[in-house]
Every structure is written in C-alpha cells, then in structure tokens.
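Working notes, beginning with the structure itself.
Missing here: one protein chain of the complex. Every other protein chain is in place.
Chain naming follows the written order as A and B, and within any one chain the residues start at number 1.
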Amino acid sequence: MQEVLLKPGMEIRISVEAENISPDKFSNKTAEEIKSIGIRMGNHKTTVGELFSVKVNGSGTPEDTKIVMEGDFSRIKRIGEGMTAGTILIKGNVDMHVGARMVGGRITVTGNADSWAGREMKGGELVIEGNAGYYLGAGYRGEACGMRGGKITVMGNALDFVGEHMCGGEIIIKGNAGILPGISNNGGKIVIGGNTARPGSEMTKGTIIVNGSVDEMMPVFKPEGAEDVDGVSYMKYTGDVILNGKGVLYVRE
Amino acid sequence: MELLIKNAAVYDPVNGIKGDRTDVSIKDGKIVDKVSSGCTGIDAGGRLVMAGGVDAHSHIAGSKVNVGRLMRPEDSRAGIKPRTKTTRPCTGYTVPNVYAMGYRYANMGYTTVFEAAQAIMKARHTHEELEEIPIIDKGALTLFGSNWPTMDFVRENDMDKLAAYVSWGLLASRGFGIKVVNPGGGEMWGFGKNVTGLDDVVPEFEVTPSQIITSLMKVNEMLGLPHSVHLHCNNLGKPGNYTTTLESMKLAKQVKAGKDRQVMHVTHLTFNAWGGTNWGDFESRADEIAKYLNNNDNVTTDMGQLIFGNATTMTADGPVQYANAKLLHAKWGNGDVELEDSSGVVPITYVKQISIHAIMWAIGLELALLTDDPYKVLLTTDHPNGGPFVNYPEVIALLMSNRKRQEEIATLHKAVHSQTKIPGIDRELDFNDIAIMTRAGTSKVLGLLEHGKGHLGIGADADISIYDIKPDEIDPSAEHSKIKSAFSSAAYTIKGGEIVARDGEITATPAGRTFWVDAKVPQSHTDEMMKDIRAKFKNYYSINLANYMVQDAYVTHQNVIKAGVGTAASEVD
Partner (left out) sequence: MTVITDALCPFCGCLCDDISVVVEDNKIVDVKNACKIGASKIRGHHRIKSPMIRDDKNSDFKEVSYDEAIDKAAQILAGSKRALLYGWASALCEAHKKGILLAEELGAVIDNTATVCHAPSALAIHEKGVPTATLGQIKNRADVVIFWGCNPVHSHPRHMGRYSVFPRGFFSGKGRRGRKIIVVDVRKTNTAGIADEYVEIQQGSDYLIISALRAILSGHEDVVPESVGGVARKDLLRIAAILKEAKFGTLFFGMGLTQSKSRYKNIDNAISLVTELNSFNKFIMMPMRGHYNVTGFGQVCTWETGFATAVDFSSGAPYYNPGETAANDLLYRKEVDAAMIIAGDAGAHFPANSVRELAKIPVVQVDPYWNPTTEVANVVIPSAISGVELEGTAYRMDGVSLRMRKMIEPEHLADEEILDRLIARVREIRGE
C-alpha cells in the first residue's frame, strides 16, 4: 500500500495541466521521484514538486496507491486523466477534466468539480460531493461518444449538458441538472434527483430518470403512461421520435 | 549545389533501370550526368532509390478539406505533434493541417501531389492552402463537369468556345487540368436531384453526362493539356455502378489522344467498380474493369484503396454525400458553388467486419492485381476518402505480399470470400511495379514526365527518395512489415536537390512550386466566349467578374506549363 499526500505550495492562478497526477504515474515512486514529474502551468514547464508538497508512505502498484490531495485545486486540471486503478481523494475543489478518460479506480472530490468531469470515461468511479460544472460525463468536441462506462455520482447540482453523447455507464445527480441533460444519449443511464429542463433531446438509447420536475419537456417524446421503477411511479416517455429513438425518459409526477 | 548518391539500387522504370547499382548525380536541383569529385555524398549502401513519389489524386487543400477539418475537431486532435525548431505543429489524421500534409508526404518520400478538385470560384482558397503546404510541389485540377458555361457550349456543340472556356477557367483557377465529377449531377444537386446515368438530360441545360464527358475530352486534346480529362463517374456509391464506369470508359474511344498518354483517367475505382443491385448482393466487379483495361490503351485509373479505420469522405459529388450522411447517420457538410458544382463532406469509419467495407477493401487491390500493366492503375487512397495518404506504405505492402493479404483476409467479414476474387489472386508486385504506380505512372498520367517528375533521367528534378531496403536481400512477400515501415519513413527524401527528410524527421522546409497550365486559344474564340461569361456574371454570379480570377499573389512559386490550340507544349519557370 502506497499513500501519497499532495498539498499546494502556493496560490495558483494559471491553470495547470496535471494529467500526471494519477496512481498509474505515482505508484512505486519515492517522494523525490514524484516531485520531479513534469507538469505544465500555462506555457511554463514545471514539476509536481515546484507546485505541491509531496509526502509518500509505503510503496505499491497502481491498485494499491492512494493519492490524497488537501487544499484548493480549482486551477488543477485533468487530475486522474486516463487512470486505470487506485484511488484519488481530493479534499477541496478541482478544475476541469477530473477523471477524464478514466478506465478504472476511484476518484472522490469533496468539493466542487469544474466542467468536463469524467469526460469520455470508460470505467471506474467518480464521486463529486459538491457540485459539477458543464458537460459532466460528456465527450470531446465532435466525438460521437462521451462517457462509455463507469459511474459518476454528484451529491450536489450539475450544470448543462450532463452526459452529452453518452454511450454507456451511469450518472447519478442528487440535486438539479442544467438544461439538456442526456442530449444525444446513446445508451447511458442518468438519474437526476432534483429538477431539470429539456431532458433527453436526440436520445436514441439509454434511460433518463427525473425525480424532480421538468421545466420544459421536449416535444419529441411519446407518452407511454405510468410505470413503476423500483417501487416509485413515473410517467414514462419514449423517444426521441425524430430519430426513431428507443430511449426511455421517466418523469416523476 | 551538388550532391552525389553512391551505391544506389535504382528503380527508374521510365529509363529502364530495375535495381541496378549506380550513382545519382545532382546539381542545382536537377539530375545531371556527373558532379565534381569533392562534392557532398550520400552512401546509399545498396539501398532502394526511386524518384520522389508523385500523387495524382489527393484532397489536400481547399474549401472542402477545410470543411472536413472544421467538422472534425475529434480528427484534428489525433496525430498532434508539437512544433520543433524546424517544423510547425501538426494535427489531424484524415484531415491534417497544412503543415502535416507537407511533412507527412515528404517523410514517405513523396515530393509532388495533386489536389483532385477545385471549383473555379473557390480556387483562391485552394491556392491559399497550397501556398502553406511546405516542401512538396503541387497543383490542382479544376472542376468543369457541371459548370453552366460548359453545358451551354456543349449544348451548342461549340468546341471552340468550350476550349476557350477551359483555357480561361484554368487561368482563372490556376488549374492544371480538367476534372469532371458526376457530370451534370452537380448542377442537378442544386435542387436536390441527380442524374442516374450517362444519357439522362440535365433540365434547362439539355445536355447529357455522356455529351459533357466527350466534349471535354475533345477540347482537352484540342488544347494539348498535359493531363487528360480526370473523371469521377456518375452513379458513384451505388451498387451496380461498374456498368456506368465501363460505359464511361468506352466514351474514350471517340477521342484520339494528342499526346502519349490516356484520353481519360477514371479515378478511385474502389467506389465505382461495384456489382450487385443492392447492399445485400453487393459485390466487386473490379475484374470487369481490369478486363477492359487489359484490352484498351486509352484509359487509366487509380485505386482509391480503402484503409480500415477512420476516413473522411469529401467530393464534388454532392448527392452521393447526402446519401452517405443519411445512410451512416453521420454529420453532413455540403458546399454547393453557384453556376459550377456541388460538394459534400461526410466522416466514415471503415470496419473489417462490415461486409461492404471488406468488399471495398478488396476492390482496389483486385483492380491493381488483375490489370496487367501497372501504368494503368495508380496507387491512391483517394485521400482521405478511402483513407489517409499516410497509409500508402500499407497498400504497397499489400500489393507486394500475398502472405500479407491472406493474413488480412483472415480478419475480414466472410463476404470478402464470396463477393470478391481477392483471396485467389496470388500475384505479387515488384519494386519496378511499385515505382510505376507511385512515380513513373502517376507522372505519365499527369503529363509530367517531360516536366521532370517521376523519373531520374538527366535533366529531371532532383526529387529522390532513398528507402531503408536492400532490394537484393529482402523477400517482400515474407518481410512485408519491413516493406511497410521502410516506405513509411524514407531514409532520405531529397526535394529539388535539398535533403528535406531523414529517417522520419523533417530536416528542411523549402516552399514547393505550384504547377498550372496556361493554354492558349485564338483571341477571337476567347472574345466570343467572354460575351457569355460577362452575361453570366451580370445576371447570375454573386460576385463581379473583376474579382473572380486568382491573382498572382496566390501562386508565389509557380511553374507554368504552356499548352494550347496548335502549340507545342513547352515549359516556362
């Protein structure tokens, strides 16, 4: 078992590209080795050690590596990008793309995560205890698929375009979601605890469950009557009819 | 500037050299018979040396290429390479940025590439991009097949005016030759319609595709253009279209070549040698096309080889692209050009286990392997329609190794066995054949042999590639992966006598030249023709005639080839 503790060594204003903060990159490395890992702030090449204090206990494979980050990371992007195993616990806020392209392992953010959290995620678990920004679990510009697998949980609210182009996996939002959640859903599951607007546009497959109210219903769904899901009664809709979609939208009445 | 390449295993089909160990001497950017004894030398050590590659059909510049990039940031983020001291940053796989275009061709040993289609009205854009592509020489073919003046003059059967229009259109677009795409269909797509065969009549213009093709071939020969008419057939993308392709090829019999080359080049046969009546009984009829080519000498073709993985289809054939976008539920770019033509851009992914894609993969290879004379089938992927040009080494390896083909076939949808003949073809091409399909033949088809491209004779451009292959030691059939990797990054690429790439790294980025054709016609013909053109601008174009023609500022390194009615071709730098 290896535990790595990172704390910011200074106030960071310009965003840092930190895809190298990941159990895959930190495992079996000493504090000195981790400090020398390259990282970029704007156009300036720097190192983990220049920006963060690093403490390491033990040593282990990526599966056995836990990274604990304490402080404000709201200008640190791409934490855990592409990670395959292990855990990252961020006690604070994080910047964009946390857990992007993640394949396995677990990331927990105790604060808020900025946009594109879990972008193009394939597996593993991402938990955001605060709020999420735009494009949670979405894709990159122009790509046909966003999230393909794994699970994202947001305890607070998420902004617009949750799960855009989702092709698989599961997104659970305890609070509200912004406009157009599940747009172009091609097979993922989205559960929204609170309210949202215009869900499910252009969905062809997958499921969206809204437990709060829907502000504006898209005029592209066929009402299928009431249906119980896990003992709760919902109005069921199928669509998007324009695309002969087989997506299912449940709205609690 | 002198350079001597020693101990080269040269394949130079035009000059009958097949692997002979010899030296190649270079002075001031040209091949010479000897250089001074103390000059810089490269010891090729018995490695393969060919003229720089010449690509006769690739979509490298212009509005539809840029539409492809704009539509596909997901493609642009592939193939990203940061800038270096020598090079600008590269992006993209199927739709690379301008710098990647030049560097990647140069790394493969290619030094001359022709953009396959530009509308005159959008030619300025084409040249802006060509100007930015480093290293390689280039040119662009100009679309004439659905232009209103073309159809008017064809209907009036006025070949003098048509010739004058082509001559003026090449000047206006700084174009190299006549491209014809789905003749007549480009106009009809203006109202969402299409022609369905060679004898359909285009409404309002009262001409048929067959008349358009034949007339343009006639004026092509009247003008003595270096290249022939370059045809993208009608009905492309429809099962059973090989009959339209064959009928189109037969039209070539009506015209006599004014030069030692074909009178018609039919392009990217992967997309129009299709049998069957629907997607269910879809099959390859490349064998029928090959049979025709084996019995006739006035038509050439290129493969348009399919490469599995991502591609971006782009063509002036607007209707086929709308059909593709609908079929694939893909994003759709459409870019019709007033009075001239249509165009469309659609991304596609070719998948080994999709029967249609597996069959299409076989078509290009069958055509190349069943046609006896490699001068009649050029190596292309119709970049990026069949796949990106960086895959030429894969195609070379497939052509040279039946073993590689069989390995590949084993991974494909079973339809490749029932609907194509490729599994039973054991022909393996040799280095001489490959040199023809990528250099000598492409240059001959374009009419560039006499302008120093595609061979290593005295006076030719010193565009040379050296590959890390010893032809007398390698067994291409067994060692096909070595073939592929050697052709992927030339040991040396020399452009105009300068070393521009070494072992996959760009070492210098000189500006390439742009070839275009200045074809003269009698002034009285031009004067008559311009009356019609002026009326078209007054009434129909949305810009003024004075702002139409591409200015000199957009062709800063030009190589003008003179042609025209009654003139012998000559070259002016």
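A few comments on the model shown:
Assume contacts are C-beta pairs under 8 Å (C-beta built on N, C-alpha and C of every residue); 3 or more make two chains touch, one makes a residue touch a chain.
None of these values were measured; they are calculated from a predicted model.
For the chain missing from the display, the contacting residue among A:Ile34, A:Leu51, A:Ile76 or A:Met96 is A:Met96, taking the whole complex into account.
Residue A:Ile179 is the one among A:Leu5, A:Val103, A:Met155 or A:Ile179 that touches the chain missing from this view. When the full complex is taken into account, the listed residue touching the unshown chain is B:Val345, out of B:Val345, B:Met400 or B:Ile506.
Of the listed positions A:Ile21, A:Val154, A:Met218 or A:Val248, the one in contact with the omitted chain in the full complex is A:Met218.
Although one chain is not drawn, its touching partners on subunit A can still be listed: residues 13-15, 17, 40-44, 75, 96, 115-116, 134-135, 140-142, 161, 179-180, 183-184, 198, 201-202, 216, 218-223, 239, 241-242.
Not every partner is drawn; the one left out touches subunit B at residues 61, 63, 65-67, 69-77, 80-83, 88-92, 95-99, 121-122, 124-125, 128-129, 132, 148, 189-192, 204, 322, 325-326, 330-339, 345-346, 539-544, 546-547, 551, 553.
Everything below uses one rule, namely that only the chains that are shown with their structure count from here on.
Between the CA-based centres of subunit A and subunit B the separation comes to 45 Å, rounded to the whole angstrom.
Residues of subunit A that touch subunit B in their complex: 140-144. Subunit B makes touch with subunit A in their complex at residues 71-75, 77.
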